[in-house]
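Missing here: one protein chain of the complex. Every other protein chain is in place.
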């Protein structure tokens, strides 16, 4: 099935799990026995598109792509009958994730229905200010911790130390981040993705770095290992490292 | 105290209350006035009266109490009172996030993202802005992450009486057997 994904298609999905569920349904795949090679190929097509489109959630798709490739690799390994230890299907964890996500996706649908039913009704809210009261300042209802936090943040931005808040917009390109990762991997044989994240102050850089990793992964300049789904990624040098 | 008097008092309370009127709150308002009927009996009488006199509103049982709401047929007029963003429908991402929080609360942001497989910052922000979620303390784990919970506004928004009335979450086994069925 070689239907080229379009921008619209990709934006329909809430994330990599949603996209995988779609592929499984579209191709009538058995969730118990997912053909990993096929689904990885289809998935990567979408991910490349996400990258081109510079989607907000591209990083999450990259992570899933790495996971799929890892599962695919493990499926190719010969199964060694190693004593009476039971060998787990490398796809089990992914299957559980998909099923769990599907439950909540369905529940979201039920909430959406409730929302539609309740929408035409408006609650009576007594006047936010009490006409008997002389104080005409607005009374804020139901203050939450979040409001306290936002208020403090707002006050700090407006009244205090305005100099320290002049954050310069950082310009960062993908090729810069490729160079940066190359440099790091020259100095060290491997590095943790989480430790990379810690040094970036803006999410902009994080996303660009994600994209750089995908690029290098495709060019086999690096390898990515992950022991568990959504676990930390371990980056190391690939076959084409430095080229 | 006579039922008519009680009905008027409850009506006054429903007009003045900023949140659903519960039995507890009702008793607190009544103080030492005696004898008092249970709130739900008075509500029932009042509801019948509103219905008979063709009022544009009715009493809704929500979030463990009672609150006045407008009838659905006036929506086209009433919505003019609010800016568009006031009743914007929630996005699929926000609904998924809300579903996860509502069934598993209290949860951390990581818990949500582990299930959704995608960053959920912007949904969390929308839900906090709309007061459907609230931050409630911290996790005991090493990260001491912030915990999220649904609010009373969440119950009101979906017209639920309590979190026990949430739409049923299907079991994994059910989903599996259905999907297997489709393949056969």
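Read from first to last, the chains carry the letters A and B; within each, the first residue is number 1.
Basically, a residue touches a chain if its C-beta (ideal position, glycine included) is under 8 Å from a C-beta of that chain, and two chains touch if they have at least 3 such contacts.
Worth saying up front: this structure is predicted, and the values here are computed from it rather than measured.
The residue from A:12, A:37, A:125 or A:239 that touches the chain not shown here is A:125.
For chain A, the residues touching the chain absent from view are 54, 56-58, 122-128, 131-132, 135, 137-153, 155-156, 159-160, 202-204, 207-208, 211.
One chain of the complex is left out; on chain B, the residues touching it are 8-9, 11-13, 15-19, 21, 25, 28-31, 53-57, 68-71, 74, 76-81, 121-122, 124-125, 128, 135-138, 144, 146, 152.
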